[in-house]
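Structure incoming, see below.
Of the protein chains in this complex, all but one are displayed in their positions.
The block that comes next holds chain A.
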Amino acid sequence: MAWYDEDSWATAAFAPKGSTIAVTFLLVVLLPILLHQFLYRKTTPTTLPSFLLIGPSGAGKTAFLTLTERKAVAQTHTSTAPLAVEVLLPEGHTPQSSHYRSPGDPAYERSRRFQLHDTPGHGKLRHFATTQLANPTSVRGIIFVVDAASVAEEAGLNETAEYLHDVLLALQKRYTGATSSKGPKEIPVLVAANKMDLFTALPPHLVAQQLEKAISEVRKSRAKGLKDSGPALGGEDDSLDEEREWLGEGGEGSFEFAQMEEVGTTVTVQGGNVIGGDGVDVTSWYEWIAAQL
């Protein structure tokens, strides 16, 4: 039976039969509905702007997340898995994009929603954060939480500086490696100096200063350090190993957060505390978030 026969499917498809009409009708009605559903299920979850919580273990990332979600801090322990929750910007802060909208406007309410991504800070579990950094779609900003009290000590400072260095370097690589001429969307970084309630905590400007100094050191020793084993073990010739990347534009000398602006990353340092005897103070962080929304 060929396609041009009397009773072939091609003939039937064009014949004025009841069944043909019904099938066509169903197709016409259902196809757009299915398409709509398919498209919207795909897109809705990704549109929410999100903020990444990064930082060494014990800095207070999870504590800040619980504070934002439920307006009170829950007890926390070392995290071993990431967590992403949808939260609302607290009252009293207006998202940058909705400055001229009035509260109650649905668009205003919508703009207050965002996602917080908590990542584990333990040395072995930082890949959760770094994979997020490698492909930061819908990431509006990075909140690097620092324990301002542990930064007062050498060991804590070094660990924090190394992690921050790696985060900033990843952002820089993303910027310089971008193919489009305009460069990718800017991702700002907030260095949230937490635990200001503690007696031993450094004030925010000192946290910034110490971190800049420590990052200069990290940068210097990274440049001088050994090459890594990747190419050598992979059986490739590693003599033409690509130049190691140097954080921040400009040559030698000390690192400053301001240098990051040239590669599309503004670094802001703000103090606060998630827990404290005299109340919680994280308004400056929320203000920063509001400015990015």
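In this section, a residue touches a chain if its C-beta (ideal position, glycine included) is under 8 Å from a C-beta of that chain, and two chains touch if they have at least 3 such contacts; residues count from 1.
By our rule, contacts and distances are computed from a predicted model.
A.B. asks: The chain that is not shown, which UniProt protein name from "DNA primase large subunit", "RBR-type E3 ubiquitin transferase", "Cysteine-rich DPF motif domain-containing protein 1" or "Signal recognition particle receptor subunit alpha homolog" does it carry?
C.D. replies: So the chain that does not appear here would be "Signal recognition particle receptor subunit alpha homolog", according to UniProt.
A.B. asks: Looking beyond the chains shown, say which of A:L125, A:V139 or A:A152 touches the absent one.
C.D. replies: Among A:L125, A:V139 or A:A152, only A:L125 touches the chain that is not shown.
A.B. asks: Which of these, A:I21, A:L39, A:A74 or A:A107, touches the one chain of the complex that we don't see?
C.D. replies: A:A74
A.B. asks: Among A:L52, A:L65 or A:M260, which one is in touch with the chain left out?
C.D. replies: Among A:L52, A:L65 or A:M260, only A:L65 touches the chain that is not shown.
A.B. asks: Provide the residue numbers of chain A that touch the chain removed from this figure.
C.D. replies: That gives, for chain A, the contact residues 58, 62, 65-66, 69-70, 74-86, 118, 120, 122-125, 127, 154, 158-159, 162, 217-218, 221-222, 224-235.
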